[in-house]
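Heads up, the thing below is written out as structure tokens.
A single protein chain has been removed from this complex, and every other one stays in its place.
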Amino acid sequence: MAYSDDVLGRARVTETAELGAYYEQLAKLEAGALWTIANKIEPWYPQPQSVPVKWSYAELRPLVLEALRLVTGDDAGRRVVALYNPQRRDIAATVGLLYSGLQIMGPGESMTAHRHQAAALRFVIEGTGAWTIVDGQKLKVGPRDFAITPNWTWHEHGNEGIEGGPDPAGPVIWQDGLDIPLVNALDAPFYEVHPDVYQKQVGVTNSSLYTYGAGQLRPFGADTWHKSHSPLLAYPWEPTYEALRNAAKASDGSPYDGIIMEYSNPLTGGSVMPTMSAHMQLLRAGESTSAHRQVGSKIYTAAKGSGTSIVAGQRIDWTEGDIFCVPSWAWHEHANASTSDDACLFSFNDFPVMRALGFWREEAYPDNDGHQPVTPN
Amino acid sequence: MAYSDDVLGRARVTETAELGAYYEQLAKLEAGALWTIANKIEPWYPQPQSVPVKWSYAELRPLVLEALRLVTGDDAGRRVVALYNPQRRDIAATVGLLYSGLQIMGPGESMTAHRHQAAALRFVIEGTGAWTIVDGQKLKVGPRDFAITPNWTWHEHGNEGIEGGPDPAGPVIWQDGLDIPLVNALDAPFYEVHPDVYQKQVGVTNSSLYTYGAGQLRPFGADTWHKSHSPLLAYPWEPTYEALRNAAKASDGSPYDGIIMEYSNPLTGGSVMPTMSAHMQLLRAGESTSAHRQVGSKIYTAAKGSGTSIVAGQRIDWTEGDIFCVPSWAWHEHANASTSDDACLFSFNDFPVMRALGFWREEAYPDNDGHQPVTPN
Amino acid sequence: MAYSDDVLGRARVTETAELGAYYEQLAKLEAGALWTIANKIEPWYPQPQSVPVKWSYAELRPLVLEALRLVTGDDAGRRVVALYNPQRRDIAATVGLLYSGLQIMGPGESMTAHRHQAAALRFVIEGTGAWTIVDGQKLKVGPRDFAITPNWTWHEHGNEGIEGGPDPAGPVIWQDGLDIPLVNALDAPFYEVHPDVYQKQVGVTNSSLYTYGAGQLRPFGADTWHKSHSPLLAYPWEPTYEALRNAAKASDGSPYDGIIMEYSNPLTGGSVMPTMSAHMQLLRAGESTSAHRQVGSKIYTAAKGSGTSIVAGQRIDWTEGDIFCVPSWAWHEHANASTSDDACLFSFNDFPVMRALGFWREEAYPDNDGHQPVTPN
Partner (left out) sequence: MAYSDDVLGRARVTETAELGAYYEQLAKLEAGALWTIANKIEPWYPQPQSVPVKWSYAELRPLVLEALRLVTGDDAGRRVVALYNPQRRDIAATVGLLYSGLQIMGPGESMTAHRHQAAALRFVIEGTGAWTIVDGQKLKVGPRDFAITPNWTWHEHGNEGIEGGPDPAGPVIWQDGLDIPLVNALDAPFYEVHPDVYQKQVGVTNSSLYTYGAGQLRPFGADTWHKSHSPLLAYPWEPTYEALRNAAKASDGSPYDGIIMEYSNPLTGGSVMPTMSAHMQLLRAGESTSAHRQVGSKIYTAAKGSGTSIVAGQRIDWTEGDIFCVPSWAWHEHANASTSDDACLFSFNDFPVMRALGFWREEAYPDNDGHQPVTPN
């Protein structure tokens, strides 16, 4: 299909002085002629302002650590280095309508409690002392663990490590993922600080893991859960990795993603939250995938090993802790750099939004055995 | 609740030269310090850039008619005067992420067929000759009728009137409503022109009305409909008005909206499309309502009678054909100007998006017997 | 497929004296050898004990009227002539696990209020004075109207006609349909008499008709209805008949049923109640249909005109008021006796049960142009 706007069915009005005067009259009434912008606002296919970007953990980590010294957690609210897509700084977006950043908490620190309409998720990059309290439930999370803070849940978090003390110690750095730009685009943000500054813990630590962690068994009576998010608030790394390796025994996986699994709400099988979903995928030793594209934005984090992804023709080499993004409808494919070890990519996305609103599409790259041409640097 | 940002739980870092240098380093890595914008991107409550606007039909109609002479339908694609919110011209939005415009078709005209990811709806303002073909199904619509063009359905339309001929004749002016800004904000637009320029009609005219028009009876076997939109594509005025008057016999209605009904998918009871819903509401003679607000944007059209609405403290007087908008979370209330006749307001909104994503809220105005203070002009 | 039990895969144990002794030992422990009954309890296809039966209204009506004189409503609870399938009298079933009967109420009579786990539906055969109060809501119903009394709703009914007085007068005869045998088979019955003997009416008469009677428009906020049954409690004849005639303009209908529509819950598009659904179908002048069969039991009532149905090879001639049944998986087809007028059949069934439990199947009669051989009388 040729995408020319010079065809019957597209706007192609020849501008004249008379039309110019007409447009001025319309403008005075807060109106305008649709045909002057129709082709721009109804393009043939997605034209994201976001571009592929890689954030090197090796480069960012020193600056994240520097923040520990520069600002207190209480003054910053959260001590976070935000990741911005170059053309989307105005809306604080990392890609599309998603936001991500790297948060650091020093040993013994804790952040105050608040809640907001935006939903949040965490993926721990380093440090063993992290905890979070979500609506009263305390969770401990370690490297490569995934956790959620669903919208309007009270939450606070900290690092229980003691500097110079026994393990665990040292700072915690985790990746935040939020749908703040989406919430703002829809004029739906709300925010509250906790009236008591800090929550009181309810029940034992990790209670949702104990209760819902065996996803195929649920407490009898759990059909009384009517919230739109998963009752399971944390997804540890070990069973996730085991699930991927088990799945690899039974399936060749996806030609585009290797072995890929979605963190899901054990009571519905759906995504963990209504606006964002998260995946962990495993690329077997030596595996390289074919390209595909989807409607929706994705943010990847190299969780294990190293490799290369091609995103919209741009080569991105990654190793543990690196973060990169894939704009909507951009071709992307992945390769594990190792021929002996597997590699894992964590990612989160706004696919649940696309599905809920009827916007979901995906497509395989049709040519060249499924591989895009790579733009030379 | 006081909304001060100078509290524990909000960002309140004192800027320093050292921090300034730090921010520059971050900027080079496509990053930034979250605390510098945290309060702005996570406000206490919605801060829409859209404002209340009224578009007077008496003022706009001459300009809309003028378009008939100035551009052909084929050149314009669609001959539409778009309605823009002052600060949202860049995204062609009427309010929030919704778009609306007034489309005109001369007697005997027809527009070519296309489809797009954006969903569309129509509310006929004047003229009796309008028809539309949606995925092969031809529908005829008259004044105050409501019709839908769900996303990615092929559609074309026209005006069967013959100038100077017998009734129906004269131009058709209908209001378009689309979710184009939403689709674009989510990087999800697609567009195709019909390969044959025009569709072939399938079946009898108004077939979905004949088949699904009695909403509480459905064809046996209709459980095979799996599309996300209503199989009923048009909702005529007469049964709508009768439904409102019947409902008034059984209920006092809503304190905020009088007698208000939602056009619904008869196979699911849900909204007609996954991104937009539409309402028709009846204000009884002399009725004035209390104020409330909702998360979501609304565009109103005065369908019958005249009255006054207060939106975010701004007084808007309306009569038939006038259009006005209510931004998200703006207080609004309505009054019928007549003490002898009822008045009707048509409106459409993005509430289904808010519900699907977990953003829905509504709230009654708590003070002054439910009435906002009105800003003097 | 041949249905022989003398094949590998079916039980075919040769009985011996030793086995006989073994069976006796098992019997003492409340056990038995499955192979002795396996073929019987796992037949190749349904083997209903119910048979096709026709109940002639001309024959039954005098006896139903006689009941008026013989017993009072208060003594009888309800004054009903029950219709029994010959082999299912022990469970009071009309066909399968469905029950039906003809209830009569004299002018001025009213029955006391109760509720039960069984769901009920009504189809009015004759008389204009009938009313029912369901959970406080009063409904008036006339000939060919359909009404529901969902499970565990308080209900009472009566006939407001005054003997010798002005119209409406005369007795009301309506057909009851209940799932009593189903409820009992599942050991789930409950029953209560109303503590005040009679309910107090809430709101205006026919309020659910006023509120939900335009099925494709619903009161805004109706998404707060969470009951498993339709909020619309009565479905009058006139719009039903109009819906059938409209549908006939747009469709040839079903080859097995002519134009057939299902009474549905306007808030879900589903059946009116979770255990029973009801249909009204129209056979056009001269129309005769092909045979098909379904898993599920059906009870038909001739609502308009006259005709002939073939059920499991048995010819059933019907005229207004006649009732007949179709057992599960029995072939059936219908013909309108008139070449100038349409004919209508009301029916109700347990299809929602079959669908909910995964038992639903249907099949067209494959031979002889879709017509079964008819068993000579």
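Read from first to last, the chains carry the letters A, B and C; within each, the first residue is number 1.
Heads up, the rule we're going with is that a contact is a pair of C-beta atoms (placed from the backbone, for glycine too) under 8 Å apart; a residue touches a chain by one contact, two chains touch by 3 or more.
Source: prediction; values computed, not measured.
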Where the missing chain makes contact, among the chains that are shown: A, C
Per the touch definition above, residue among A:61, A:194, A:218 or A:315 touching the missing chain: A:218
Contact residue for the chain not shown (choose from C:105, C:148, C:183 or C:259): C:183
Touching residue (missing chain; options A:66, A:135 or A:262): A:262
Given C:175, C:290 or C:328, the one touching the chain that is not displayed: C:328
Contact set of chain C toward the excluded chain (per top definition): 1, 7-14, 18-19, 22, 25-26, 29-35, 37-38, 41-48, 50, 53, 55-56, 59-60, 63, 66-67, 70-71, 74-86, 89, 91-92, 96-97, 99, 101, 112-114, 116-119, 151, 180-194, 197, 228-229, 273-275, 295, 297, 327-329, 350, 353-354, 356-359, 361
Residue ranges of chain A at the interface with the undisplayed chain: 203-204, 206-223, 230, 232, 235, 239-240, 242-243, 246-247, 249-251, 254, 257, 260-269, 279-281
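Basically, only the chains that are shown with their structure count from here on.
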Rounded Å distance between chain A and chain B, as computed from the means of their C-alpha atoms: 31
Whole-Å separation of chain centres (CA-atom averages), chain B against chain C: 43
Length of the line joining the C-alpha centres of chain A and chain C, rounded to whole Å: 53
Contacts with 2+ other chains: residues of chain A: none
